[in-house]
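Structure incoming, see below.
Note that one protein chain of the assembly has been removed; the remaining protein chains are unaltered in position.
Our next item is subunit A:
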Amino acid sequence: MAKKTMTLNLSDEEMEVLERLCEKKDLSKTALIRQSLRLYQRIEERLEKGDKLFFEHEASKEKAEVMML
C-alpha cells in the first residue's frame, strides 16, 4: 500500500514521551504514531455513538471514566 511522508513538529517534552513510549513498546516512532491514530479513530467512533470510555482495574474491578478532551 502506498504511503505518504509528513513532518511532525513536537516540543522537547512531547518528543521525550514519544521516545520513551517507543522504547517501552519496542516500536518505531512511525509505528507508535500510526497506532495512536488508529486508537484515536476507534475512540472517536465510539464516543460519537454515545459510548463512554472507562478504565477498569483488573483486580478490584474499580472503574474510572476517562475525561475526553
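Assume a contact is a pair of C-beta atoms (placed from the backbone, for glycine too) under 8 Å apart; a residue touches a chain by one contact, two chains touch by 3 or more; residues count from 1.
We take it that contacts and distances are computed from a predicted model.
A chain of the complex is left out here; the name its UniProt entry carries, from "DsbA family oxidoreductase", "ABC transporter ATP-binding protein", "GNAT family N-acetyltransferase" or "Fe-S cluster assembly protein SufB", is "GNAT family N-acetyltransferase". The omitted chain makes contact with subunit A at the following residues, 1, 25-28, 31, 34-35, 37-39, 41-42, 45.
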